[in-house]
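See below for the structure under consideration.
Certain chains of the assembly are absent from this excerpt, and the rest are unmoved.
Order of writing sets the labels: A, B and C. Residues in every chain begin at 1.
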Amino acid sequence: MDWEAIWLTARLAALVSAILLVISLPLAHWLVFSRRRWTFLVEAVVSLPLVLPPTVLGFYLLLAMGSRSPVGRWWTSLTGQSLAFTFEGLVIASVFYSLPFAVQPIAAAFAQVNHTLGEASATLGASRLRTFLRVTLPLSMHGVVAGAVLSFAHTVGEFGVVLMVGGNLPGVTRTISIAIYDDVQALRYERANETALALLAFSLLVLLAVYGARRRSWALAPTA
Amino acid sequence: AASDLQTALPALVARFEQATGIRVRVTYGSSGNFSAQIQNGAPFDVFLSADVDYPRQLVAARHADAASLYEYATGRMVLWTRKDSGIDVTRGLAVLGDARVRRLAIANPVHAPYGRAAVAALERAGLFDAAKPKLVLGENISQTAQLVDSGNAQAGIIALSLALGPALRASGTYLEIPADAHPPIRQAAVVLSASKNRDAATRFLAYLRSAEAQATLRRFGFAPAR
Amino acid sequence: MSATVEIRRRLSDAFALDVAFTAPPGLTVLFGRSGSGKTTILRSIAGLVRPDAGRIQVGGRTFFDAGAGTDVPVQRRGVGYVFQQLALFPHLSVRANIEYGLQALPAAERLARVDAMAASFHIAPLLERRPDRISGGERQRAALARALVTEPSILLLDEPLSALDHAIQSQIMADLRRWHERHRIPVLYVTHSHREAYALAERVIVVEQGRVAATGSSHEVLDHPAERALASLAGFENVFDAAILERQERAGTMRCRLEGTRTELEVPLTQQRVGDRISLAVRAGDILLAAQEPQGISARNVLRGRLVDTAPQGPAVVATIDAGARFTVHLTPGGADAVRLRAGADLWLIIKTYSCRVLAR
């Protein structure tokens, strides 16, 4: 079993999901509650990374991070090293790629919360932030969990982008999905099966924990 | 390193490490991907490509040392099928006429050297037009092998190195396609300009030239470079 | 600490709000038909509806001023609002709902205040339940407690007692009364119940089709409704057109004749002059019936009439009597027995002067 890859993947997926939640919650909130006309445009743009094949998206990200792009040069001048082929680069690329999986279900859930409850919260002196944290968010938990699960699982399974931007460096950017891919490529089916099974088992545990917990704590709260 | 090296390279690396004490980490993949990554600063030291074009382009773009460019082997191609398919590959490419061969897997000629060679071989045998409706394309030579090994395609043109590998040796039979039936699959290596371990990289390429390394490559199904 | 509201707001092609009033500290009842705009007034004050024009000031603070471009956000207005639909947070326990507006307080005080509120609203045993596990009336009490516990600078109550039985209503009305005597803030209380209006209101504002139709003390407005439509809304079953015959300044009364009849009534003195056309309103419950002509009573209006019809209304009896004009009279069964109601029977109607309300026409 490739423990190095498993550990790397767990770190990557956890970090990416966390970052995605931090980005998606306010973004989804803005998309749903903003009165501006063009929010739906932003919504569409956010979903775009989805339609590109991951390897191609990875290729463009690679170009953007490379020394030929201003962003890449700026980063290199700042940190002394290219973003590509580093863990940080991988995180950024994954965040980019999985963003719609987090934003979409969360925004959908926000839109469904009875807005009178937000009004009640405001009359009780709650700031927008407090209303969000104590009313909108808990009542959208189903959607937020869906977003988190989708983006976590998707990051675990992500492959094309990681391969392209990460360069398959053991311990740095070789995630478990790449490790399995390598095994399959090398026709080492047995090892691939083993790792895939372990991955499935691990993911099943994580998912069961998430869904089980949800069932207990907030599934009973209705929404009116 | 190119995917077709997956069987041979571990043995080479083990010997090299034993001899020099230098640790080598290998990443396999598509040569096209590597080429793109190297142009964008991938921290590799040596690039073992499945053809000579990618290394040449890298040299031209000053991402690799012109002096280090070395053709380390020539790929050999076989027509492969599963033993349980009942197809007799000893008849050579002519088996494509067999009705049981509904699908023939080759690597994608657009970017895989083995794919280009397979197309050339079919053309020279005058079979390409007949084969064309039956062709399915693998992304690289390993995937091509999987298409056949899983029983979805009945025959495929793959690298000899794979056919000799532990996974396929037991399950299939093959017939080598003569080297003169297609342009040679010239595989070249270079040391990359961005390498931080240039010395070790150079030594590894030097080792590849050694008789021992060349013998190993031969054992795993590669022909010597011409 | 009073509230001044002067706002206009168009809600649909069919409905526009255009009201101006001042609510002094204490309880002001907003009274009006369904759909007349009461909720919209409360929502504007809370900041949930943005008026098209006008001004809202509460206790010296300007909440909204279209001219000056002032529009204090909802959460900084410090209003206490009980929504008509309650809007309890479904995912929070009753306790957490009540505590919601107290985040600035230390935990111990929060606890104390919530417990005190819960006790006075009789929901202490339910504090740990979710709103979907309590009854409708319990929910209403929780919503009240949640709004009151924050000690707001103005209290907006949208039918806060509609789902409660009379016993609890009375208790809560007493609690509310005590509460607002202590706090002396404006309380705007929407109801359609006379009972609540009488029991609570120092002032009443009557809203009709988005406009203020009348303001004044509950006594003035509900007992002396300025308009005929309001009279029937406020529960005066008998409304007659009449003309003033004579003013008796010394006695504080006037004699009037009901139009189209020869029936005369003595009513309280008003500003109107002899010959003025007025309306007279009398509650059906304020009229006494006698089977024989009453002797030696103080009431000035004794009319002879004939029973037209009786109808039971629960245990009560509604009698229609023709005494020149048609009068509706409510009787208890005991009273009905006493006067032995028979169709066509002669009866005497006894109406005290002060039971007659004079309305301008």
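To be clear about the criterion, a contact is a pair of C-beta atoms (placed from the backbone, for glycine too) under 8 Å apart; a residue touches a chain by one contact, two chains touch by 3 or more.
Keep in mind that this is a model prediction, so the values were computed, not measured.
Novice: From the single copies of each chain shown, work out the full complex composition and give it as a label formula.
Specialist: Chain counts for the entire complex are A x2, B x1, C x2.
Note that in this section only the chains that are shown with their structure count from here on.
Novice: Take each protein chain as a node, join two nodes whenever their chains touch, and name the resulting shape: line, ring, star, complete or other.
Specialist: It is a line, because the chains touch in a row without closing up.
Novice: Measuring between mean CA coordinates, which chain is farthest from subunit A?
Specialist: Measuring from the centre of subunit A, the most distant chain centre belongs to C.
Novice: Can you give the whole-Å distance between the Cα centres of subunit A and subunit C?
Specialist: Centres of subunit A and subunit C (C-alpha means) sit 57 Å apart.
Novice: Where the CA atoms of subunit A average out and where those of subunit B average out, how many Å apart are those spots?
Specialist: It comes to 36 Å between the two C-alpha centres.
Novice: From the mean C-alpha coordinate of subunit B to that of subunit C, what's the distance rounded to whole Å?
Specialist: 91
Novice: Within the complex, which stretch of subunit C touches subunit A?
Specialist: These residues of subunit C touch subunit A: 46-48, 73-81, 83, 85, 87-92, 100-101, 103-104, 130, 132, 146-147, 150.
Novice: Within the complex, which stretch of subunit A touches subunit C?
Specialist: Per the touch definition, subunit A meets subunit C at residues 114, 116-117, 119-128, 130-131, 134-135, 138-139, 218, 220-224.
Novice: Provide the residue numbers of subunit B that touch subunit A in the complex, in ascending order.
Specialist: 3, 6-7, 25, 27-29, 33, 36-37, 39-44, 140, 142-143, 145-146, 149, 162, 165-168
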